[in-house]
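Shown here: the complex without one of its protein chains, the others still in place.
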């Protein structure tokens, strides 16, 4: 049994879903672990993670537009020190995921056919987001 | 230290919460692992997982009705190629869980008294859903 860890940086240029499935699967394939557990952890409070459909791009568009309606700018927020996108970014993070854990089977995360791994950026200005990876197995 | 993996199939007949706690706990009990970590992973983008009250069935009814209001059919969605339940199914999946990780203590997932594990089916038509299980421990 062994472990591997790594930190990815993803540069974002405004709100939206940034797929990084292939970065993840390529990193896993290099660790020489056939069976194990992969954990993906986002080290931020205004960007998050999700697994969603990787086929039709309108799904990503609709997800982003939906969360803009669900946690709108200019709501009755006390916290707005960093601008109108600040508090909605925290709320969208709480409503989605900070971490993903995916079993690894035959050397690859056991994602379904239509599942892609996305960073969900909620802030307007460009950011560099750190994603910690952990893999345990053999 | 050792690992076990397994894939469950759950047949669904329309939207709702399908409990499979006993299937999980029975599988765990057969792996001969006293202390460890169980991960349950749903390989789909229009069905999800959650842990909720297993006593009063009205809780499940209210959860399902609530998500129907929160992510309604016939919203302003660009993606509707598979019918009116298509995009709401993706949104409900994003708002709940794709994976659950539960510590195993004394050979059993350490669920609270009232916690059951559910597949939350969001599509109207029958589906066969694949759930990947991973257990590590000793």
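By written order: A and B. Residues from 1 in each chain.
Note that in this section a contact is a pair of C-beta atoms (placed from the backbone, for glycine too) under 8 Å apart; a residue touches a chain by one contact, two chains touch by 3 or more.
Treat the numbers as computed from the prediction; the structure is a model and nothing was measured.
Annotation: of B:21, B:80, B:101 or B:124, B:101 touches the absent chain (contact as defined above). The omitted chain makes contact with chain A at the following residues, 1, 3, 5, 37, 39, 41, 43-45, 70-71, 75-79, 81, 87, 90-91, 93-95, 97-99, 101, 130, 132-134, 136.
Panel shows chain B; residues 1, 35-37, 50-53, 56, 58-59, 61-63, 65-66, 70, 95-97, 100-103, 105, 110-112, 114-115, 136-138 of it touch the chain omitted from the view.
In the analysis below, only the chains that are shown with their structure count from here on.
For the pair chain A and chain B, the distance between mean C-alpha positions equals 20 Å.
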